[in-house]
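As you look at this complex, bear in mind that one protein chain is not there, while each of the others sits in place.
And now, chain A:
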């Protein structure tokens, strides 16, 4: 492996890591602004113009707070929990194709850290690992509310992973590949998967709301019942890590949804744009389109959060097991039959 390759990948990793952290940081600001505007308020506007320095102020606040580790907690796991949550949230970005290869200084650079041929499976693995951060944190706190929340998080994630996996199988029947890069490249121009798999997309989206513990499925951290849930006992930056992990998860699942169903960096008229902008700027424009799609999804996450009240626990389980899983199986069957008919004739 030559050193240029290592340096190139290292720079890419650093840039993607930085971008996802900044986006997560400003998601906290955007969440508060969106909440405010949807409720006819103004939101944070004191720190800097329009309050854009608010995330920095929040970060400083988190770092400066007193750090409390309860004496009855399991010290090692208590510290490992938030770290694991943040780690699992961040490593999901590795397989997402951020853009088509760019020509920089006479060298074609791939905008994907690792094009592994099981990209979709990797994403699923990382997402299901993410619940361990919550579970370990909730258990190690030695607090009954935290434990209840950890159990809720675990059962919720397991239930919705099944429906999520089944909804993606219908997509894989069409694409014949598990590589995210190839799936995105197949959606060239207007041939976005959401047009062929609308039901699959809706199931996938509902499941990703549940996987990221976002409203209306934010049962693991509901303030009213579980006084904060798994992060009840956390303070200072460890609490910050948990909150941060949630926003990074939101960013990653928005990116996955945009890549799998909404064409990733593809947009209508991209061929004429590629001729017009040249091999350096056209892929970067595609990346900008991809990020715009991600931002729309993040806004959608927030919009839903400030509209829909939280589901009751039995409603959550009913929806997952009796609603989404049969729907996803029906979707697979329909997709399979249609593909068989098309191939026959």
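One rule holds in what follows: a contact is a pair of C-beta atoms (placed from the backbone, for glycine too) under 8 Å apart; a residue touches a chain by one contact, two chains touch by 3 or more; residues count from 1.
By our rule, contacts and distances are computed from a predicted model.
Its UniProt record calls the unshown chain "NADH-quinone oxidoreductase subunit I", which is the correct pick from "ATP synthase subunit a", "Na+/galactose cotransporter", "NADH-quinone oxidoreductase subunit I" or "Ring-1,2-phenylacetyl-CoA epoxidase subunit PaaD". Checked against the hidden chain, the listed residues A:129, A:304 or A:317 yield one contact partner: A:304.
The omitted chain makes contact with just one of the residues A:10, A:37 or A:276: A:37. In the full complex, chain A touches the hidden chain at residues 36-42, 45, 202, 303-304, 306-308, 319, 323.
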